[in-house]
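Of the protein chains in this complex, one is absent; all others appear in place.
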Amino acid sequence: MSGLTSSEFVRHAAAALERVRNTRPRVHCLMNTVVQKLVADGLSAIDAIPSMTSSPEEVEAFVEKADALSVNLGTLDSQRRTSITLGVSASARLGRPWVLDPAHCDYSASRATFAQQLLREGTPILRANEAEFWLLQVSDDVVGVRTGKHDVVRKGAQSITIENGHPLTAKVTGTGCLSGAVIAAFLALGEDPHLSAASALLAFGVASELAADHARGPGSFEPALLDALHAISPDDILKRARISHDQG
Amino acid sequence: MSGLTSSEFVRHAAAALERVRNTRPRVHCLMNTVVQKLVADGLSAIDAIPSMTSSPEEVEAFVEKADALSVNLGTLDSQRRTSITLGVSASARLGRPWVLDPAHCDYSASRATFAQQLLREGTPILRANEAEFWLLQVSDDVVGVRTGKHDVVRKGAQSITIENGHPLTAKVTGTGCLSGAVIAAFLALGEDPHLSAASALLAFGVASELAADHARGPGSFEPALLDALHAISPDDILKRARISHDQG
Partner (left out) sequence: MSGLTSSEFVRHAAAALERVRNTRPRVHCLMNTVVQKLVADGLSAIDAIPSMTSSPEEVEAFVEKADALSVNLGTLDSQRRTSITLGVSASARLGRPWVLDPAHCDYSASRATFAQQLLREGTPILRANEAEFWLLQVSDDVVGVRTGKHDVVRKGAQSITIENGHPLTAKVTGTGCLSGAVIAAFLALGEDPHLSAASALLAFGVASELAADHARGPGSFEPALLDALHAISPDDILKRARISHDQG
């Protein structure tokens, strides 16, 4: 964890949330069509500024104006493939941080090949599940976010485990995609990527817990999550963080 | 109604809901872009597993992994047309059940022709309104679901009428598409298609009534419907079912 104690990390995360709210980073999202609205609303809720076009003619202009890029391989067709390639190249050329979510690349061979090709283009934060990590054979310099019951953020031998979160999150389509975009917003601060990714997930996990207090099920959980992302304060993070770490 | 009495059918429907929750069927959806998120969330709410890609290169791999297919002809362009053709062929080849919603095929001649072509490809459950049924001249071996004030599920001379439901459902875009996808989830159980379609609509109608208790209008009805689909129990169906049937 870059030499920080757990409580130093939690204080870092709380302060990073404040910096996101103050700097209002622009995050361009190349998201599947299913989740675009939720991701845009979630970014707005933390005071980031989303843009969502995946038109090949426009993507470079929007990535240039953005501070970070969030890429998701869901609902992948040839046009989206072109746009993602253009967007990731532009992002690499401009030195912008980016997040890659290979979204079920284990279901479709063409999607897995494409994910591997993108990983050669630049070094993203990779947000994936166990099966996807295994398939993609990620190298040690990539910060990997393995989501599941707990979120684990790993770089080489170092890992941070976030125990905050709520099971209803998994019942709402797109919350994983949104957490990737929130990571991109924190990366835009230009701080250590490992800490930024873990800070973003800690904020997201705490917001999920706050949301659950106002939810009757997965339907009401979604607006409650957006309300909580809008309301969450550094203090909520300091009070509720449950993390552990392993220095490798 | 395949020889069942009304109360035997209601018990069948209640048990079918339980089996859906336990078996977690995978439903691939070829849906218009407007409603993808609602349909995915609604399937997750009943513990089915949705997938939504309509990319021509990926659709067959996803249909192969799915237990049933739900097709909606809204926002139909040439790429979606290709994907639907590929998806329906794969589904027919694999013997998977599927639902077809011709979505306003009476507005657009090219859409009606396409619907007729799909009906020759295999025998779906057809979810349509009066005008669409008339236009498509469906043969007697197709299970037809006519939605409206009451839902009528017909096969040949036999019909089941579901009186449960709530008028706010019609004010929320995509609830009809979602009911089609819920039918697909019940079809995945591999039971009599006529009973499965009627069971799905009964569960959906009862959930709509439960949702209305927590709604102030169409906006709050949508999350309440998802909450209700998540919460609805076999017991709710047994207590609230209002159906009638006609043996032809």
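Here are a few things to note about the model shown:
Think of it as A and B in the order they're written, each chain with its own count starting at 1.
The working rule: contacts are C-beta pairs under 8 Å (C-beta built on N, C-alpha and C of every residue); 3 or more make two chains touch, one makes a residue touch a chain.
Predicted model, so just to flag it, every value in this text is computed and none were measured.
Of the options B:His12, B:Arg26, B:Arg96 or B:Arg111, the residue whose C-beta touches the omitted chain is B:Arg111.
Between the chain not shown and the residues B:Val172, B:Ala207 or B:Ile243, the one that touches is B:Val172.
Across A:Glu58, A:Glu163 or A:Asp246, the residue that sits in touch with the chain not pictured is A:Glu58. Of A:Val142, A:Cys177 or A:Leu226, it is A:Leu226 that touches the chain left out of the display. For chain B, the list of residues touching the undisplayed chain reads 32-35, 37-38, 74-78, 80, 104, 107-111, 171-174, 216-220, 222-223.
Within the entire complex, the positions of chain A that touch the omitted partner chain are 33, 36-37, 40-41, 44-45, 50-58, 61-62, 65, 79, 214, 222-231.
Note that in this section only the chains that are shown with their structure count from here on.
Rounded to whole angstrom units, the spacing between the C-alpha centres of chain A and chain B is 33.
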